[in-house]
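One structure below.
Incomplete set of chains, arranged as in the complex.
We call the chains A, B and C, going by the order they appear; numbering starts again at 1 in every chain.
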Amino acid sequence: MPQLALHGVVKTYGQTRALDGAGLELRGGEIHALMGENGAGKSTLIRILAGLEMPDAGQITFNGAPVALTSPAAAEGLGLRFLHQELQIVPALSVAENMHLAHPYPTFGLGIVRWDALRAASLAALTRLGVTHIDPKTRMADLGPGDQMLTRIAATMIDTQGSLPWAYVLDEPTAALTGAEAERLFAALHTLRAAGQAILYVSHRMDEVLALSDRVTVLRDGRLVSTLMRDQVSRDQIIQDMTGRDFATLYPPASGEEGGAPLLEVRGVQAGILHDMDFTLKAGEVLGIAGLSGSGRNHLLRALMGAVPRQGQVLVKGQGIGQSPAAAWAAGLAYVPRERRAEGLMLHQPLADTVALPHIPALSTAGFVRRSWITRLVARLAQAVRLKAQSQAQVAAELSGGNQQKVLFARALAGPPVVLLLDEPTRGVDVGAKFDIYATIRGLTAQGVGVVMVSSDLPELIGLSDRIGILQGGRLTQILPAEGLTEGALLALCYEKEVV
Amino acid sequence: GEKIAVITPYLSQPGTQFYVEAFEARAKELGWEVNVIDTQGDVAAVISRIEDVVAQGVNGIVINVDPSQIGAGLDAAAAANIPVVGMDAGADARIKANVTSNGYEMAAVTSVYIANRIGGAGGVVMFTFDAFPPVQVRGVIADAVFKNYPDIKVLDRITPDVSDGGIADSRAKMEALLAANPEPGSIKAVWAAWDQPALGALQAIEAAGRQNEGIVITGIDANPQARDAIAAGGNFEASVAQDFTGIGSTAADTMARVLGGEVLKANVIYVPTQLVTSVNAK
Amino acid sequence: MVRFLRHYGTLMGMVAIVLVFWALLPDTFMTARNWLNITQQVSMLTVAAVAMTVVMVVGDFDLSVGSMASLSGIVAAVLFTLGWPVPLAVGAALVVGLAGGLVNGVLVSVIGILPFVATLATLTMYSGAAFILSGGKTIFGRDIPQSFADFAKSGLPLGSLGDKPVILPWLTVLALAITGVVFVVLELSTYGRRLYAIGGNAEAARLAGVRVTWLRLTAYGFTGVGAAVAGLMYASRVASANPTQGEGLMLNAIAAVFLGMTVTRHGQPRVVASVLGVLVLGIMDNGLTQLQVDSYVREVLVGLIILLAVSISALGRRATGRR
């Protein structure tokens, strides 16, 4: 069995020490989970394996012999295939061309591309993953996020003349997948393992990791903490290793009882694929929204914010609100968007600017902003969400994913809000930061804030919500209490119509 | 020796080059140190550069833009008592003298040449450029001359794109006009306010195979490329030679007289021009 | 060290340039008179660059500032020839600038054309309009009222140095005033903070309640008015108007803003930095002319200086981590 090992890897960026003695050992025929909090160095380690970054120190050996991974070609030559963390696609090119981004195109010679062979190779790889509904000629931009991810995963399984892959390195492959799509991926991974291939796998979804992996390696602050067999390790142990702290229970208990006055009333709202939206949110209540990919969850929050055109009425505390994000923020709606980098942050500006932006009217007099007010507000909020940043002037791009998310939470809290709209609030966020975020949400509901939360993380949805609305093809089919629901039951409800 | 600054926005134009060179040659004999500054079309920058050389403390300044556009610079020079001489510039109380050719005269010579050659009748294409005052006056005279012949019809008055010197765009424009007037004899003459459009028109006529229709082309300036074409005996028949060398050296001599303390009476000094045809082109 | 170079590289480069000129031109460079000259010479470019900064803050460009400057000069001059009084004609030229800017804004912000393309097309159109209005001629001489031409020739008396009076030119005063106004608008007002947010991430700004389409449109309006002011200053300085005279402003204004961006903390466009950029260009022009460096060599040197400043800043940004 081939074996790849890294020892004592060190990597610094400017003043950040991303890796500080990290290590890993990967064998054929295993599914190996790589775990760690946000910023623990997982992706950095993977980029080093991929030949995209050079380590400052450390050794890499393949079957016992030292190797130098100085370029992506060198990594490919060793039979390593990568799926990097960010959803990296070229929207303007076809599925087939996207799948061959990391691999040589088949040619007639002289670099002239053989399009038929290109498509055939892509189709074969898709089929290997059990995906048959994607045509390699389609433009990548025309696929949904789930299909895009499947395509990228399939791309790691392409046959090339050069070297056969033996190891697949997948950095958060399921972050954008629904349950069913993830299942398909897991089945494919099992097949690969059975064929003696190795899989290195990064995920923040604890249940997934526990169900799938043979071994678990945990990094903390760039250091190797432990590598253990699945059957020697418990969930609590992994969390303990990752965070150095102990979370008896991840979901803080609901504090107050719901049943206050109605805060948000949605009456016959239509927008895009959404139809006949009717629901009421009461003070202190968390309404979870469950649904399959493309069911319109994202669209629902955007419609409430007035970011997409809508018909029908949206009332906050009994008052109708105008159709623009400005009107929504002014009425006390606060929004934490799904894509924090694309939709939330001013990545290269001081984080205080991002936090203050929607609240500028309240932070200014006679058209001029009051710097001191902003400073005071941001200082208070940063503390409230336990933000780890050097200063208010630090740019958001320099923060880890979890802390970036906390910046957006801080912004949502500034109002203070009447209703909080959350879209996948903990996507790609580590356990520690997740706990902080859950505590923040609970703290708000205790003060009577209402929350509408979209999440694909079903345990989270069940753990935090008071009621859960099921969205199917743009319709809210039912709203039921979260108490006592299981993941399986919830998933079944989301699929209901298709099953029938 | 004396430090003299020559400041022009138009150095890349062939005429300007010649008189600047002649100026430099004469200046060398006089033992001057000459700094030639090209502002590449920017007139305000001419003012700025005048201010700079005034700060530097030159002994004299030579300009070739219209003085009314650079009043602030001339004031700065006057305040520092630095004499300014115009080289193909324009008249102004603040410059000691302007050395130039008579633009009205040159345009009259070529337009009358055309009128005579075509017997006072037929279609004429004009290439003009009104944005540049010395060239604009040429168009005014040609308009007047052609208007005086009732049977001469001005087919088009074209302003070519001069960012490339004017040949290529004039050629494209002429090609289009030739295509629009396919009948032999429908275009009798091309009058160009300077040589580049005349050369472009010539290329267009030859490329269209219409060089034997007797289309008469005239230019102004008689630059070497134009002289070659005229000497070849084709459609390009005449141009007017400005005595660039004479302008340059006269400007230097004028500056020398000013620096010598002489007070000049006439503030325009005309250097004679000459009609160039195949007889005297070489 | 690297970080230091990145933030202060360009600034130190500027100081070095000034010191070199001072050493080589001991008597004439470091004089009040020369510096007043420089400020006056760069005043039009300052206004154009400051105006350009506004659209660059929202992450856009405006290639049409140069032809808008030409057009505004021509509009005023043509109205002068029709006998309009100076304030009215100048006002009309500013209105044209505003209108032209808003047209750019509509094309980019409402219709959604790339700024480069939209303003490239309007560049052609505004320049064509300037040619049509003027009949392609330069308008000068008696057509330009004395009071209009005098503006650029006079200034605020500051006292006297030796025997000569020292005068702060009105052009300089105007450039400073406009810089001040734009500084206040961009850095201190809520409007300006929103523009910066749009430049940082337009979609995020929209979701945060910023009226992106409208604000982006108005930013072009600012730039259009600024371009018109620069064009009028130019026309006053040369006491004439020519349909091509603003052409040089556009590339220089953009160069100045970019040069300025190399000194700012996060590489953002900022008013004061843009003015620094303008000064670098102006000082180079002034000093190299006084040193009698050939005009063409000067051009190459200016290109090199820009590249050097920008390279240091780019490399520095790289070395300190992400960009």
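Going forward, contacts are C-beta pairs under 8 Å (C-beta built on N, C-alpha and C of every residue); 3 or more make two chains touch, one makes a residue touch a chain.
Computed from a prediction, not measured in an experiment: that's the story for all the values here.
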Requested in this report: Determine the copy number of each chain kind in the entire structure file and write them next to their labels.
Outcome: A x1, B x1, C x2
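The rule is short, and it goes like this: only the chains that are shown with their structure count from here on.
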Requested in this report: Could you put a whole-Å number on the gap between the CA centroids of subunit A and subunit B?
Outcome: 70
Report summary line: Residues of subunit C that touch two or more other chains sit at none
Query raised in the report: Which subunit A residues touch at least two other chains?
Result: none
Report summary line: subunit C partner, complex, touching residues on subunit A are 13-14, 16, 305, 307, 324-330, 335, 337, 342-350, 353-354, 356-358, 360-361, 364, 367-369, 395, 397-398, 411
Report summary line: subunit B partner, complex, touching residues on subunit C are 25, 27-29, 31, 33-34, 37, 40-41, 44, 131, 134-138, 140-141, 149, 152-153, 164, 234, 237-240, 242-245, 247-248, 285-286, 289-290, 292, 294-296
Requested in this report: Going by the contact rule at the top, pick out the subunit B residues touching subunit C in the complex.
Outcome: 11, 35-45, 47-49, 51-53, 55-57, 66, 68-72, 75, 79, 129-133, 136, 159
